[in-house]
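Here the complex is missing a single protein chain, while all its other protein chains stay put.
Here is chain A:
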Amino acid sequence: MIPTGDRTDVDTVQLLTPSGERLDHPDYSPRIAHLGPDALRGLYRDMVLVRRFDNEATSLQRQGELALWAQCLGQEAAQVGSGRALAPHDYAFPSYREHGVAHTRGIDPTDILRLFRGVDHGGGWDPTERGFHLYTLVIAAHTLHATGYAMGLQRDGLVGTGDPERDSAVITYFGDGATSQGDLNESLVFAAVNNAPLVLFCQNNQWAISEPTTRQSRVPLVKRGEGFGIPSVRVDGNDVLATYAVTAEALDRARSGGGPTFIEAFTYRMGAHTTSDDPTRYRSSAEEEYWRQRDPIERLRRLLVADGELPDTFVAELEAEAEARGEQLRTAVRAMQAPAAAQMFDHVYASPHAVVESERAWFTEYEASFLDAGATDGGTHR
């Protein structure tokens, strides 16, 4: 079976086959040569923990603890591989499904769920400190912010100095559907003409809710970059090693002043678009089975097992860690309280705005009037 949107005439970088065998690539194998057994187990641990978190969140939504959840199930390699290629001083602009990237940036998973529980529009983390921007729900809008941020790095003299502690890059994540948006195309224009230190990381997970990639493009998405004069590469997004290698190369080019790169990570959204979606209405179980055979975690597990580098103790400890984190997450989410209603007036502006302040004052007084009335006449309100 040919997966949706696949085109055999496009080279796809792969360093690890679905059965867990290594492949050599003249350009990209050297990029992972330094990854020894510890590092590989680290990537494995990342992906296992991200999947566990993702499944816990899905369960929490089913239990009514979250309003919505957008799973990253199946995209762990694309996200962990690219995320682990980032330097601490690089900056990432995610869409709303980048839980694996968030994990690599040290974001507390509980903070991600604040948005999905409905107690926060953003998250609990400091974007500047983590080098990881807030999730953006308007498709492709953040790709322009990433481009502008990269233009800022240029002006700050943080590109092409040759100092690895100084040279920085920006990466932005988006999906196959986003490639149809004007903002993504404008990002490609602005990034190209400004030679911005930017990696445009497209996770082609084959589906934009119910629409296959063929409804977005008549050419492989990786070709979108070429028309803008941006070097472009397609990578097997379920291959964590290839994703790491391809992203590392693109980031190096960006940091050294070589400009933007477009990466199409060819992957699959194994879950639903969100917990409100029902994929059985638009795709076949055979297709889902095809991709289950290409599971990103399973192929790294096979490699590690074949190399004798996945001891039972490691597996057991990892399972215990995942279980403990799950327990912690469930407790933390259930403890998340709704903010006070008057907090809706906070931070609309950075400096006081007369309309907001007068409405805040009215609302506060109105709320207080219920307490007063309740105390005096048994709850008759004005």
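As a working rule, a residue touches a chain if its C-beta (ideal position, glycine included) is under 8 Å from a C-beta of that chain, and two chains touch if they have at least 3 such contacts; residues count from 1.
Methods note: contacts and distances are computed from a predicted model.
Set against the options "Imidazole glycerol phosphate synthase subunit HisH", "Peptide ABC transporter permease", "Fe-S cluster assembly ATPase SufC" or "Alpha-ketoacid dehydrogenase subunit beta", the UniProt name belonging to the omitted chain is "Alpha-ketoacid dehydrogenase subunit beta". When the full complex is taken into account, the listed residue touching the unshown chain is A:A146, out of A:V80, A:I107 or A:A146. In the full complex, the hidden chain is touched by chain A at residues 120-122, 126-128, 133-134, 136, 138, 141-153, 155-156, 182-183, 186-187, 189-190, 193, 346-356.
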